[in-house]
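Note that one protein chain of the assembly has been removed; the remaining protein chains are unaltered in position.
Moving on to chain A:
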Amino acid sequence: MTAMKTPSPATSPAPPAGGAPRATKAARAPRAGRRVRRQLPTSPWLFAAPGLVIVGWFILYPFVSTVLNSFTDKRQLVEGKYVGLANFRELLHDDMFWIGLRNSTLYVLVVVPALVILPLLLAMLVQKQIPGITFFRSAFYTPVVASIVVVGLIWVWMLDERGLVNAVLEAVGAGKVGFLSDQWLLLFSAMAVTVWKGLGYYMIIYLAALANVPRELHEAAAVDGAGPVRRFVSVTMPAVRSTMVLVAALSSVAAFKVFSEVYLMAGPTGGPAGEDTTLVMLVQRTGTGLTGRVGYASAISVVIFVVTVALMLLVLRADRKENR
C-alpha cells in the first residue's frame, strides 16, 4: 500500500502530512479511495509561534543583549557606548565582586556534596513499602512545595537570637548562638536552609532511580553474603551513579546562582558589611534602580554564565572519567 502504512522509524518519526505544504500534496494523492479534504491551511509554525515568540523575546534576546551590554557603560535610562573590556577590568578590582564570587563558590562546595548524599540516604529510608510511607514521602516534600520566601522567613524566625533553635540550645545548656549576626554562621545557615529545602526534591529523583535498580542484583549480592553496607556500595551506588551526576549538575548550577535564601536571611545588603553577598544579589543590586549600572551588572552576569557552563562541563567530565 502506501508508505504511510509502514512508516520506517528511521526516516519519518512524524506523521507524513503534518504541515500544510505536504498536506496539500498528500491530499492530492489517491489513498484507498479517500481524500483528505478538510485540511485547513494551517502552518505548523502557528503551533510553535507562541512558544518561540516568548522564549525568543524574553529569554534569548535578553541573553544576547546581556552579553552585548557587558561591553558597554549602559545604565538604566541611559544608552551606553562601547567600552570594551573595561567592565571586566573593573570587576577584577571590585572587592564586592570577589566577595560575591567567593560566597557563590563556597555555596557550591558545601551544598552540592550534601545534596548528592543526603537525599539518597533519605530515598533509601522512604523506599520500602511500609504502612504510612506515602505520608512520610509527602511530608518530606513539603519544604520543596513551600515557597522560598516562606522557607526563608520561617528559618529567620527559627534562628533568631530569641528563636526556637537558640531556645533549645539554651535549654540544653549550650548557650545562644548568633546564627544571623555572624558573617560566616549566616552564610552556613543559609546553606543549611538550601539543603533542607532541596532534600525532598532530590529524594524523589533518587526514588525513581532506586526503583530501577534490578532486584536480582541485590538478591545475588545477598546470597553471596554481602551485608547492607557492602550492598549499598557495590550494588546501589553504581546503579544510581548517573542520577548522582544529574543531581550534582542540577544542584551545583542552582547553588552558584543562589539569591533568595541569602537575600532573605542576610537582608538586601548582604549581611554584616555586605560580606554575605552572592553574585546574583550583586547583579540585582548594581543593575536595578534608576541609576542601575546595566553594563556592569551584565558583566557580572556573563561571569555567572561562564561559571555555570563550566560547572556543567566539569560535572559531566567527572562522570565520563568515572565511566571509563
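The working rule: a contact is a pair of C-beta atoms (placed from the backbone, for glycine too) under 8 Å apart; a residue touches a chain by one contact, two chains touch by 3 or more; residues count from 1.
The definition used in the following text is that contacts and distances are computed from a predicted model.
Please identify the absent chain by the protein name in its UniProt record; candidates are "NADH-quinone oxidoreductase subunit M", "Carbohydrate ABC transporter permease", "Cbb3-type cytochrome oxidase assembly protein CcoS" or "Acyl-CoA desaturase".
Per the UniProt record, that chain is "Carbohydrate ABC transporter permease".
Can you tell me which of A:99, A:199, A:266 or A:315 touches the chain that was removed from the display?
A:199
Determine and list the chain A residues touching the chain excluded from the picture.
4, 7, 12-19, 21-23, 31-32, 34-40, 42-45, 47-48, 50-52, 54-63, 65-66, 69, 76, 122, 125-131, 133, 136-143, 145-150, 153-158, 160, 162, 164, 167-168, 170-171, 196, 199-201, 204-205, 207-210, 212-213, 215, 218-219, 222-223, 225-227, 229-230, 243, 246, 253, 257, 259-260, 264, 280, 283-284, 287-288, 292, 294, 297-298, 301-302, 304-305, 308
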